[in-house]
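Removed from the display is one protein chain of the complex; every other protein chain stays in position.
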Amino acid sequence: MAKKLMKGAEAIGEAAVQAGCHLFFGYPITPQNEIPEYLSSRMPQVGGAFVQAESEVASINMLYGAAGAGERVMTSSSSPGISLMAEGISYCAGAELPVVIVNIMRAGPGLGGILPSQADYFQTTKGMAHGDFRLLALAPWSIQEAADLVQDAFDLADYYRNPVMVVGDGLIGQMMEPVEFYEDRQPIKELPPKTWASTGWKRDRPKAIINSLFLDPAELERHNFHLKEKYDLMERDEVRFATYGAVDSADVVIIAYGTVARVCLSAIEALEQEGIKVAMVRPITLWPFPYKAVREVASKAKDILVVELSTGQMIEDVRLALHRPRPIHFHCRLGGMLVSPEEVIDKVKAIKAGTSEEVQHA
Amino acid sequence: MAKKLMKGAEAIGEAAVQAGCHLFFGYPITPQNEIPEYLSSRMPQVGGAFVQAESEVASINMLYGAAGAGERVMTSSSSPGISLMAEGISYCAGAELPVVIVNIMRAGPGLGGILPSQADYFQTTKGMAHGDFRLLALAPWSIQEAADLVQDAFDLADYYRNPVMVVGDGLIGQMMEPVEFYEDRQPIKELPPKTWASTGWKRDRPKAIINSLFLDPAELERHNFHLKEKYDLMERDEVRFATYGAVDSADVVIIAYGTVARVCLSAIEALEQEGIKVAMVRPITLWPFPYKAVREVASKAKDILVVELSTGQMIEDVRLALHRPRPIHFHCRLGGMLVSPEEVIDKVKAIKAGTSEEVQHA
Amino acid sequence: MPEAVFVRPDSLSDVSTHYCPGCTHGIIHRLVAEVIDELGIRDRTVGVAPVGCSVLAYNYFDCDFHEAAHGRAPAVATGIKRARPDLAVFSYQGDGDLASIGMAEIVHCANRGEKITVVFVNNAIYGMTGGQMAPTTMPGQVATTCQMGRDVDLVGHPIRVAELISTLRTPAFIARASSHSPLAAVNAKEMLRRAFTYQVEERCFSLVEVLSTCPTNWGLTPAESTEWLEKTMLPYYPLGVFKTPDGDDRAPLPRKP
Amino acid sequence: MPEAVFVRPDSLSDVSTHYCPGCTHGIIHRLVAEVIDELGIRDRTVGVAPVGCSVLAYNYFDCDFHEAAHGRAPAVATGIKRARPDLAVFSYQGDGDLASIGMAEIVHCANRGEKITVVFVNNAIYGMTGGQMAPTTMPGQVATTCQMGRDVDLVGHPIRVAELISTLRTPAFIARASSHSPLAAVNAKEMLRRAFTYQVEERCFSLVEVLSTCPTNWGLTPAESTEWLEKTMLPYYPLGVFKTPDGDDRAPLPRKP
Amino acid sequence: MSQIVVEPDSCKGCELCVNACPQQILGMTKKLNSKGYFYVEVAEPMRCIGCRLCCITCPDMAITMNVHGTMYHYFAY
Amino acid sequence: MSQIVVEPDSCKGCELCVNACPQQILGMTKKLNSKGYFYVEVAEPMRCIGCRLCCITCPDMAITMNVHGTMYHYFAY
Amino acid sequence: MQNDVIMAGFGGQGILLIGKMLAYAGMQDGKEVSWLPSYGPEMRGGTCNCTVVISDKPVGSPVIQNPGAVLAMNLPSLEKFEADVRPGGYLLINTSLIERACKRDDIRIIDVPANTIAQDLGNPRGANMVALGAYVGATGAVSMEQVEAVVRQTFAAKPSVIDVNLEALHKGYDLGREFAATASGGAAS
Partner (left out) sequence: MQNDVIMAGFGGQGILLIGKMLAYAGMQDGKEVSWLPSYGPEMRGGTCNCTVVISDKPVGSPVIQNPGAVLAMNLPSLEKFEADVRPGGYLLINTSLIERACKRDDIRIIDVPANTIAQDLGNPRGANMVALGAYVGATGAVSMEQVEAVVRQTFAAKPSVIDVNLEALHKGYDLGREFAATASGGAAS
């Protein structure tokens, strides 16, 4: 298909449709309303269903039902709405259901504000909800990548039978950029038929029970270990990242993701012109985190700079990536304020000049 | 008061009352039903109120109201119920409300099982909900300590104007042990009057607005930095832990918390008799985590063993504590299965014998 | 040759349930299974189990099943039905599940007119968690979170779900039946049959509230429970059909403008 | 000396609101403030703002306030009132907030008989988020998530909150008023006065549904909005008193047993 | 003629059927079944009128019924 | 006699009061106020009957009313 | 010194109660104690059990994989726990309800016809008291004095049953002491 100028939210909606997702359940929340709005008229066109749920709690449980019935299904929301889905997402993970959840992050905590943020990093990558489970989390930095990753998300979800989250910030939701959808797109994984789905029991397979309850602790322990193995596989096979700039000879290596990484790239290009060599590792999967890539690039750079729209949640993963203590610097904007290329440039110069303070750690 | 044999859940309930908490809002869930049950008859005796909320979502928002009105208030639940509180807890943190939340953890994910677990470690210490906020998290290992920490929790919550969570597992909820309450207990912090509370505006102070919304991003950014400073203070002042065994000359140092640490202590004593020197660091605050203590004790030991009822969530914090790569070993039981002293003994011996595999890290 | 006139329905697995002796969950399971058999829809039926004593319903019905989060069965059922409108979808929910934590989900599912069937088992208590007060607990009834009996001045009166739902304008079939006696069960089955039939005909949402006993948490024998249900619950929870898809509006009018 | 007969009530801050021109949220704010003034309870009143266009209500009322999570204002109000029964507590909620995500909270708050007052502003749309369909959106009404107009076959009919709540047995005062004309506003104030009075007298829970306009998201001028409300909403949402604390039971009876 | 069949190991001894039987011909054994319950037995099978009330009221499918020959059904079920 | 006072900067130009006035004596100015709205003005103050309908219907407290002397109140408010 | 015991039986046999009474007596004796019930799926309809630890030092693990004693009040409990008793430990079997014998020979097995004794005393609900007495008699884990005090306290509201329960307790205690006296150094050695 030809390139189209699309709003991120619409591109995300269309990507779902292109990926064969014909079911969307969601509840309005800024800054991602255009996703449900777009799909409310798009889904009927493809014979699918759009339901405005009564809440995010209901949305995620509708996903649980639809995914359990073997269909591709998506919801989208923004930070407070994602928090309301916590229990339901844990259920999806426990019952091994492939669902795709889009979080267009806004500033928190609480009602916070509606402007861009990355303060849901921990929530996305670590403790979103109770129990031992993980979300595969993809973080696009452009509208085209958002469209691509949403499509990949469905394949990954189906392959691993696990919830996959696509996280962007308000810019990804609101921005327009050219997008291209490929007509001959093939799944990125070989996908077996969903024989586990509850589609009416015709006695041609075991009874399908979509369930996360295991009253026998020994059985639940086996289930937990089974899930863990799956997560180990994802950590082995699904890490995605991109590197930029002088990866082999950088004065400073920046770790940043999402639209913040674009801002950093602008800064890197400007710094290059001034002869300052900066590299960047951009995690595309927030979980599994590209520990190895960060370690390798960082090992060749003098200093490390983490740039984030949070108080430094990703620093922990960066620190875990490094096998020896290294100076880590940090720049952030919070509450919906955005990082500018100029700020990054200044920070890098400060690091080089030795006037930037390292992040302290207990 | 004299020692009384009390069930953990009841001791927790009574501790709240002793701490001057006269309001409880909660929803039944195993294995902590005895907390609301106890308080349903106890609260009226002290002129307080017990309300069985319609859900955990409602519970936490009732806490938001009651804490905002300046009163001490508590809720308790277990893992799936805590997940449902995610949004509300983020609101409490954002609006800086002192609330006490008890999580008697059960096995997950999803509905999971009702037996003991520690799989909510990440949820408790990292990404419980959206936005940049932290919970102060206390993890008792006995009923007496549970009673003590619940009382401390109210002081800490009031002092920092932040939600405090007390996390135990099913054993803490269900076990009976002797408990003593002290009549002359003093707050562990100097507590200023709650002039910020909404108690009816008599024009004698600024209008009280309990709120987490800041539409102006610059204002929200300031608020985020203010919260961050508070969390930095907690990290500086509120770390709690205990050490056991041969802290200066251990072959193996165990890191474990909650009832698991008791099991490990039994093992340590047995190993001591066999001449095997084992130390233990028991985090009492899960957040802020005792990074320094772990680092110091670990620096003197040959090997590190993390024992947990999760797939290894605490390992990340242990790794962050160490400034150089160290061999970390891990033992866990999942799904409601419990770790036994015998298993820990065997694991320590295997470590000593070099037959235990180190935890690998990406 | 003897003819078997009362046998285990095909849709009911041949296993013993975990329900307490005399618990009428078992009766209601059988009635639902019989209706599924009679309508011949077993191989396209998907059930949704709640969190509550009937959480293990998936072990007892011989059809595909989802186990839903507490209170969210109507949302799960919505997801299934919208994904696969050819399936017959029913949720089976307790009173804590449906009337407390799941109130928003049941009201909205009913109001959207999702073409599913809800079997709502009202036993006036939280059975599974050990006898806490439910929204449907009777005035004065003792429960572990109202040990002096439900005090309506403090916590209000029991919620009548059939009445509440039947005020919604969206066409639906709403009825209340009971399981405390064989004749009540016969009527309950009739109500369930209509409820499933309306779904199969793609007409409307249907909900049958079935009064049920919980001898264990009521602290009564099964026989005493039957009697208590009849004496205490029936007057407050009248049996009958509240709403049919072609009936008129059942919302009360304002008394004065 | 001229006498000021219509002035800004003390309980209303002297600031300009962020509401769109002609949005009747402003009228309803003033009515509430006037009632608070008249009852002389300003210094013991605590309001609870929802998430919705009135999220900033705390800036407009001159009393202590809580800003609640979306839909949870009744739970927050419960917390405040149980903590400090001496306070007069009211929540101010939109139709998305109260009738969609907050359905469980409002039903249970009403059913517990919390002695609070709920001001429920029904403008048949999600105002704040830009005009999505609400549970109260009228059949055929266009919204951003039903761009061809609300299709009742797909999403059901609008929910009538006053009717729904008034079927609960717990004593309460439930009324519906409107804000679309001065005379409607006069009546709305009367309803609000009764609602707050019942609370002050510690009698019961009270809820006044007030029909309101959203010119911006209805895509109409304020004057056209007034007319649309009158022509379209009034017939479906009749004004009046649905329930008083001493009135009889308003739940429908079964048609046949 | 109707024949009531009790499956002892399915019975939980709740006695609901005993109360339901209009002929009062069901009673509890003094023996425990494999689950530890005293189970039901038909004392006077000949007096059974085949009303199926016992079957219908049993929560545990412990009672099934066969008929020999034609039988008048008191109610559709 | 009643006196209607419009605070121009409070007015958002919604015209609800214009429609509400039974005397049809309110109209919009052609001037923008500080918020960028055309605001309301009283064309014929003498014809005002003091019914307060304009005040009551204004969502923005842009209209207040004073009276000189005694006034008959059409309705309790 | 640490005494630990798992007491197990049907739901209605009053197992949790005697466990609590034992722990209570231990506490009154000045010992450190813990009482831990089983909870979870096995509860409904099935068996229930509790673990009591009585120790001179703070109690380490309240969960005991190989207890010093097991009191099996019904068959499923025997089957579940007989293998777990620590070599040299005690296995008290309620022979009134359990017909089969224990196959182990490295532990001390005490036959306690608890229901029969209670029945004989005209106190059929007192079987648990008999069993408690037998455990205390055999192990001396707590002082009989404190157990008696606890019985009085437990049934304070129903004074009529105090004496019959004390009687059952003593019958069991005598049986346990007798065993300890005759069999000491017996099977276990």
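A, B, C, D, E, F and G are the chain letters, set down in written order, and residue numbers restart from 1 in every chain.
Everything below uses one rule, namely that a contact is a pair of C-beta atoms (placed from the backbone, for glycine too) under 8 Å apart; a residue touches a chain by one contact, two chains touch by 3 or more.
All values derive from a computational prediction rather than experimental measurement.
**Student:** For the chain left out of this view, which of A:76, A:123 or A:259 touches it?
**Tutor:** Here the residue in touch with the unshown chain is A:259.
**Student:** Specify the residue from the set A:35, A:95, A:114 or A:136 that touches the hidden chain.
**Tutor:** Touching the chain that is not displayed is residue A:114.
**Student:** Give the residue, chosen from A:229, A:272, A:342 or A:357, that touches the chain omitted from the document.
**Tutor:** A:342
**Student:** Out of A:175, A:276 or A:298, which residue would touch the omitted chain in the full complex?
**Tutor:** The one listed residue touching the chain not shown is A:175.
**Student:** Which residue numbers on chain A touch the omitted chain?
**Tutor:** Answer for chain A: residues 3, 5, 30-31, 113-115, 142, 170-171, 174-178, 259, 262-263, 265-266, 269, 336, 338, 340-342 touch the chain left out.
Keep in mind that, in the parts below, only the chains that are shown with their structure count from here on.
**Student:** Which chain's mean C-alpha position is the greatest distance from chain B's?
**Tutor:** Result for the farthest chain: F.
**Student:** For this structure, which two chains share the highest number of contact pairs?
**Tutor:** A-B
**Student:** Where the centre of all protein Cα atoms falls, which chain's Cα centre is nearest to that point?
**Tutor:** Located nearest the centre of all protein C-alpha atoms is chain B.
**Student:** Any idea if chain A and chain B meet via the same residues, over half in common, or different ones?
**Tutor:** Copies use mostly the same positions to touch.
**Student:** Measuring from the mean C-alpha position of chain E to the mean C-alpha position of chain F, what distance in angstrom results?
**Tutor:** The answer is 82 Å.
**Student:** Roughly how many whole angstrom separate the Cα centroids of chain D and chain G?
**Tutor:** Centre-to-centre distance between chain D and chain G: 63 Å.
**Student:** How many angstrom lie between the centres of chain A and chain E, each centre taken as the mean Cα position?
**Tutor:** 60
**Student:** Considering chain F alone, which of its residues make contact with at least two other chains?
**Tutor:** Where chain F is concerned, no single residue meets two or more other chains.
**Student:** Pull out every residue in chain G that's touching 2 or more other chains.
**Tutor:** In chain G, 40-41, 45 touch at least two other chains.
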